[in-house]
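Dropping the structure in here first, questions after.
The complex appears here without one of its protein chains, the remainder shown in place.
Let's look at chain A:
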Amino acid sequence: TLMAAQMTNAHRRFLQVLMSNGITEGSEARKLHQHCCETDKVYYAHDKLDDFISTINSHLQPLFMQIRKGISEDDGRAHYAVVNLAETEVTKMASDYTEIELELFRKTMDLIILSENGFASSTDILNLADQLKTKKMKKKEAEQVLKVFVEDKWLSEKNGEYTLHTRCIIEMEQYILSNYQDVARKCNICHSLAIQSQVCESCGIGMHLPCVRKYFRGQTEPRCPKCNEFWSCDTP
């Protein structure tokens, strides 16, 4: 349609829930879309979620905010988060954590992004706590803070190692790409930021695990899309 789409209570309700969730998985978002349209008696079409979100985004744009879709690096599923485009640093977190906690987070993020596989071990992070500029943090305290970061979905933990949560990646992609320009890796397939990735041993390009899975599906001899050498990692 040519008319500028209006915000209805269904859109507002959807936005409120998305904001309070922090991050919303794709199928949850679709259920929420239906719930909001039914509650506020607005026309509902199950395949119109993207249009619905675009309407909200057109009204969020003057506020430098956006509902952004990101793909989980673990299972390749779509997730939605409300992001602030005007942020030049981790200001979203700034209101929820203390100076020293933020410093620990930034240093943890450094470790994760600079690592080979996108993970930082809890030992390495706890050692960081000792060297913080603001104030030294005891190991027990740092463990507790890490737990909170996981609960709030900034980090996710697997086998004692930490990586960035999908929510963190969606919200901070721009920040990371601009502040870690030379180090941050982009997936060769989808061109989005890649924290966890498989890397070609010959030419160094990286790909998301779900992207690798899709790209090499059905191929018996996977080869690097750039340099054509055999792909050395186990395809997931």
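Here, a residue touches a chain if its C-beta (ideal position, glycine included) is under 8 Å from a C-beta of that chain, and two chains touch if they have at least 3 such contacts; residues count from 1.
Everything below uses one rule, namely that contacts and distances are computed from a predicted model.
**Q** Out of "NSE3 protein", "Trafficking protein particle complex subunit 5", "40S ribosomal protein S8" or "Integrator complex subunit 11", flag the one the UniProt entry gives for the chain missing from this complex.
**A** The record for the missing subunit names the protein "NSE3 protein".
**Q** Among the options A:N21, A:S156 or A:N188, which residue touches the chain absent from this view?
**A** A:N21
**Q** With respect to the chain omitted from the figure, which of A:L60, A:A142, A:L209 or A:C224 is a touching residue?
**A** A:L60
**Q** Among A:M7, A:L114, A:V148 or A:V183, exactly one should touch the missing chain; which is it?
**A** Reading the full complex, the residue touching the unseen chain is A:M7.
**Q** What does the interface between chain A and the hidden chain look like in terms of residue numbers?
**A** Against the left-out chain, chain A lists 7, 9, 12-13, 15-17, 19-21, 35, 39-40, 56, 59-60, 62-65, 84, 86, 95.
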